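Presented below is the structure to which this report refers.
Shown here: the complex without one of its protein chains, the others still in place.
The chains carry the letters A and B, assigned in the order they are written, with residues numbered from 1 in each.
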Amino acid sequence: MRHLLSPLDLSVDELARLLDLARDISKDPSKYGHVCDGKKIATLFYEPSTRTRLSFEAAMINLGGQVLGFSEASSSSASKGESVADTIRVISCYADICAMRHPKEGAPMVASEYSHIPIINAGDGGHQHPTQTLTDLMTIRELRGSLDNFTIGLCGDLKFGRTVHSLISSLVRYKNVKFVLISPKELRIPDYIRDDVLKANNCDFVEVENLEQAMPELDILYMTRVQRERFFSEDEYLRMKDFYILDEDKMALGKPDMYVLHPLPRVNEISVDVDNDDRAAYFKQVQFGVYVRMALILTLLGLDTVVNPSLAHVLDSLDA
Amino acid sequence: MRHLLSPLDLSVDELARLLDLARDISKDPSKYGHVCDGKKIATLFYEPSTRTRLSFEAAMINLGGQVLGFSEASSSSASKGESVADTIRVISCYADICAMRHPKEGAPMVASEYSHIPIINAGDGGHQHPTQTLTDLMTIRELRGSLDNFTIGLCGDLKFGRTVHSLISSLVRYKNVKFVLISPKELRIPDYIRDDVLKANNCDFVEVENLEQAMPELDILYMTRVQRERFFSEDEYLRMKDFYILDEDKMALGKPDMYVLHPLPRVNEISVDVDNDDRAAYFKQVQFGVYVRMALILTLLGLDTVVNPSLAHVLDSLDA
Partner (left out) sequence: MRHLLSPLDLSVDELARLLDLARDISKDPSKYGHVCDGKKIATLFYEPSTRTRLSFEAAMINLGGQVLGFSEASSSSASKGESVADTIRVISCYADICAMRHPKEGAPMVASEYSHIPIINAGDGGHQHPTQTLTDLMTIRELRGSLDNFTIGLCGDLKFGRTVHSLISSLVRYKNVKFVLISPKELRIPDYIRDDVLKANNCDFVEVENLEQAMPELDILYMTRVQRERFFSEDEYLRMKDFYILDEDKMALGKPDMYVLHPLPRVNEISVDVDNDDRAAYFKQVQFGVYVRMALILTLLGLDTVVNPSLAHVLDSLDA
């Protein structure tokens, strides 16, 4: 039984094969339209996340499979006091694979210990959201051709943003990736990322406050939202907020082959006038997210080589 | 890219072809059971409307397609501040067509401007609900054989009822339709319907207060609900409420080939003893609603001539 609880559950080699499969799917999704005929995914969303839930559902339907589940806890047995362990043993009787979103860190891991079917962590509190990271990695790889040799700017709330932490932790495994960490002082990356991840891997990184100054050197700009309430004072917020809003003026400072990513939803941190810039890749990213989830479902179900046997089996050593 | 935002997006000719297709479907729905194999509809319901949502879902499933979506805004990304424009660009990566219900007027139109897939307005505030109008038109056409040459009574709240306004606006395009507008004075049709639609099209219409007196001349009676709180005073409500409740006594005054329609849900404006009258057509109307939505989905996806090539392409000039 294999699960995906953290993006680091996959080795670099396993990930390469998963992303190869996702690329093969992206070229002709219809080729994979019946691989999961008769299979079911359970989407257990203990807190709402429409985008993520529908991405999993679209992925499974694209593969010929079916969907059941719930979109918020009030509709679930959790409100009657059932444990996650019991719920997943029940769901194991209903479905072939499960995507679980839960407000509590570690809930999907607990589920995986009792489950008879593969569990995909679809976000557990501020902890992990591995399919977002897989999506980010596929997007960078498809746009640039490789996950090696580039400079990525990560901009916004680097302190609380779990997608940023996961992405950094994944990218340090590739060659010659330089990190430009762009945030207000109070929202810098936490020590355990700076010391235990970046420094421990001898990565090249800088911490800066100003997006504008960083723009010219970036190959990828990964934007996230800065929430007003995260600033120490209103004055500080007013002084700095424009630093972290991407608009066409700032885009003009970027390379012609730089790409902008965002995990979405965005509120106002990317101005809508950027949407028409060819370098805006955040909606393409959504499409890649469906393909990478299709690849993941196939892999965890052991169906990854059914269509294309030349894609060798992907997740041999993935630890449950 | 074609959308359906208002019932008037369809010309009389286009509508005739759509209703021909719906009729063909109604004769043998199973013939169309696989036309949408591999297709998905997204049902984005920012406010609950079970009947409408399930009608779209049944329609898509009847065509061999699949469904994803949400049934109320609390489960959606809207609660995180995402714009409709962003949401629909995301959904465009997940589905082939979208039915959107939204409490704000114009939201589906905004969506259509950013969407890569056809948008069907499934009701936007008090504004439009075009598939209800298509349902009403199909029902009248199937029951009477034609949309020309008949007298329709529209009874109840004619001031706020959007289904009534849309139906009138559609019917003025047919020949020799006479309108009997039956309502309390304070719930008469608004000026922009009376002047800009009925008078502007030289239609024959009368405004009356009493359903009983109007009954004998009607070919179609379209009932809607009169809400107590819409009356100026409790006295007025008590004096008039029975005028707008259809029962078997009033039915006895109607023609033997008159039909009663209602957009549902009804509360008490049609007495349940009318349900067994052969002229009660409001549940047949629900069934026609599924067929006309099947025809609409096929048409917007360009699949309307797949099964029956003799039904010429329907919506050539439909404006997105």
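Everything that follows uses one rule, which is that a residue touches a chain if its C-beta (ideal position, glycine included) is under 8 Å from a C-beta of that chain, and two chains touch if they have at least 3 such contacts.
Owing to the predicted nature of the structure, the values given are computational and were not obtained by experimental measurement.
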{"item": "Option touching the unshown chain, where B:E57, B:E82 or B:D219 are the choices", "value": "B:E57"}
{"item": "Touch with the omitted chain, as defined above, among A:V35, A:A95 or A:M240", "value": "A:A95"}
{"item": "Absent-chain contact - pick from A:F70, A:F160, A:Y237 or A:F283", "value": "A:F70"}
{"item": "Residue in contact with the excluded chain [from A:A42, A:M100 or A:L211]", "value": "A:A42"}
{"item": "On subunit A, residues whose C-beta touches the chain left out of the figure", "value": "38, 40, 42, 66, 68-70, 74-77, 79-82, 85-86, 89-91, 93-95"}
{"item": "Residues of subunit B in contact with the chain not shown", "value": "30, 33, 48-51, 54-55, 57-58, 61, 67, 71-72, 264-267, 272, 283, 286-287, 289-290"}
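Just so it is clear, only the chains that are shown with their structure count from here on.
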{"item": "Subunit A and subunit B: spacing of chain centres that average the CA atoms, whole Å", "value": "41"}
